[in-house]
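A selection of the complex's chains, in situ.
Labels for the chains are A and B, by order of writing; each one numbers its residues from 1.
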């Protein structure tokens, strides 16, 4: 259910409607737009009395929302969400006209490795640094990430080079720490339907980057985001990272058509991870260009100064110098599309 | 790495080898077999000195294990694992010659509903009762399960009807409770690669039923089980519940060939869930027969006394009376294959 307020409705009127909704045992989600405010209602109760709300001052109409998702939907908010990430060197914006680039190693392996990569990335002009301190690995015997010491290395990267930090949380415990140390909390593909974790992320104060599950339909992907928004965190970025199909020449099948599909349904920004999405170094550049040409709001690219020595995913990592080239090609394409690349 | 002990090796010799392994900073997993004991070594260190172990009393040989999984592998244990589940009315066995049936509603909705189903199931002779207190749902607005009160209803079912209880845990917090109230801890398909949860399950004292993820390869499935075993819990049952494909006439594509595939690689029992695996009531009976004919070690079937009023998955639930028929057909087939149906 969605309550649409008049364009000149006062803050007080909006507040009154919200209070009324809460008094009915439901949850109100006021979503300010450029033109008007809408109020999403959640709470899984099919039988609320519309009349009460429609007659309140400032309300235009109440719209039953039939799609399974509500808060992520364009029905609720027609302008694209622009996520603002405050980092030491200013604010990074993602969404609307703003494209954002995220680069760094798959995993934080050592302080030396992480700082070396950060140092080589700084001149490229990238503002967000990625690197996993908690690594979900298929095998219990593979490198599982450094954990808290890894987060502390990322904190150092932040201080020394001014990057915003994007890093993954894998359970409630690590999410507490990631929320403290990082600028963006990443939820990985394997956890896209870890609903307990999604709810915890929804209560976090930092933006969330939600990766699409390996076999997630679009509705499931948007509903996973809906879990986060429904807990009150509206700063969510989606990320396509390839889906699992019969196709065997790439690690995953990068499903770029999800970009226009998301934009037709949701106001949330969507990024693309061409590194996991292809799993092969030589495909990262062409698929980065393709993603931006398809309308992506940003890219996550794995960069390593010594890919052949990486503890994980070296085969899909590119060198900092290759990243600089990638950035310049991507910048040219985004500029054709009248978009600003951070 | 696997250390094979002589068939007449003493307990003390086994203990000595384990101590030696631990002293090297690794983890020892003694796995007693009918004929001999083997000791699995885990710890992700490629450079341990074999000579030390091979020269110890009671040791036959040290075998490097090249497959990604170790403890779940037939290399480590050639006899099928028989999981023993102590329930009020005796012990239920699963694996080897023993097939076990699990039946009950998708979700615990109310005490009344749950007891009604249990009462109607008791005469069929089924020993294990399933029912979700924690429900992972695609939408945050769908019924999420009763939580602890749901577990207490299941406890009542256990007491009143003597059933063993199988129910799902969705995060570390719910796993603590499920471990306390239930006889088998279920890990759902969406959490098959929630490694944090798998590790917690590996430290639990109750058997674990691990469902295959929607797009999990066989190696990923076995590696997820390996996470549990590597923490010390060897009582793991696998469960095929359908994978996601292009095929659109059933909710999922039930991949029964995984049964002979698992049996060629692992000693763990594998059950089949034809309810989620097909998503349609009329397919449950034929696919139950097919699963047992293919060699499944048991079946999880959703049964509801009023499927059309079920809060979740009613469309794939069958009636208790239909379940009785299913049981009799399945019993006949398992008997042809010289297996005992509990």
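Heads up, the rule we're going with is that contacts are C-beta pairs under 8 Å (C-beta built on N, C-alpha and C of every residue); 3 or more make two chains touch, one makes a residue touch a chain.
Since the structure is predicted, the reported quantities are computational estimates derived from the model, not experimental observations.
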item	value
Entire complex copy count, 2 subunits given	4
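By our rule, only the chains that are shown with their structure count from here on.
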item	value
Interface residues, chain B side, partner chain A - complex	42-44, 68-70, 136-144, 170-174, 190-191, 193-197, 199, 214-215, 219-220, 223, 226-227, 230, 244
